[in-house]
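With one protein chain removed, the remaining protein chains of the complex are shown where they sit.
Then we have chain A:
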Amino acid sequence: MQWDWQVFCEDTITREVQPRCFGPGGDITYLEWMLSAWGWTVSVSVLALLLALVVGSVIGTLRTLPHSPWVVRFGNAWVELFRNIPLLVQIFLWYHVIPALIPALKGVPGFVLVVIALGLFTSARIAEQVKSGIQSLPRGQRYAALALGLTTAQAYRHVLLPMAFRIIIPPLTSETMNIFKNSSVAFAVSVAELTMFAMQAQEETSRGIEIYLAVTGLYIVSAFAINRLMAWIERRVRVPGFIASGAAGGH
């Protein structure tokens, strides 16, 4: 077969190859379209990650509270609910079902709904890691904090959580990379991210191999960048004397 990398320099409307690969005026080439799709992938992933970290930390912490069985049960139910339904089905629920049941959400753009879906799906997995991070701390740490006169909230804020978060950095790294990969499911509700671009551009140009190669390359570059960034953070926040333990992630 013949390679045809020029396809990326083609205008998306006239299919004419543009000199310098960028469309003049308002026109865009496939290259520009792909870069903008990469931007959507990054935006969905980063926003979903923020949501997942906040919600996951809260739920994970709630699940370790002593003497509050109902709060723990609520946290456990949250995790079971969000991890036993496939992500794609959850995205459909947020996109098709919830706006129909809650009219106030009708005007919300699909992008936001996908961020919520991906963020809450991942929050369950992060909650699980935060919980096991807190539980893996020696019991003495909690008692020492309480003996110093800290309230439960202060003990979590100043002693337990800072330690737990450092311990769970390796599984959080896999989870961050998973969010990037999972953002590809947003194609199903027409968010203009990389997978959506790949499917549409392959349809229009029939140069599937070149387009899939480029998109796959961008996913790998993104994954590698996250990996290096997390490794850097891990080195920066390392607590002397504590060895962070790794754990396997899903996809």
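As a convention for this text, a residue touches a chain if its C-beta (ideal position, glycine included) is under 8 Å from a C-beta of that chain, and two chains touch if they have at least 3 such contacts; residues count from 1.
FYI, contacts and distances are computed from a predicted model.
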Could you check which of "Probable sugar-binding periplasmic protein", "Electron transfer flavoprotein subunit beta", "Glutamate/aspartate import permease protein GltK" or "NADH-quinone oxidoreductase subunit N" matches the UniProt name for the chain that's left out? "Glutamate/aspartate import permease protein GltK"
The one residue from A:Phe8, A:Tyr156 or A:Phe187 touching the chain left out of view is A:Phe187
Considering the whole complex, which of A:Val58, A:Leu88 or A:Ile233 touches the chain not shown? A:Leu88
Residue list for chain A contacting the dropped chain reads 80-81, 83-90, 92-93, 96-97, 100-101, 177, 180-185, 187-188, 195, 198-199, 202, 208-209, 212, 215-216, 219-220, 223-224, 248, 250-251
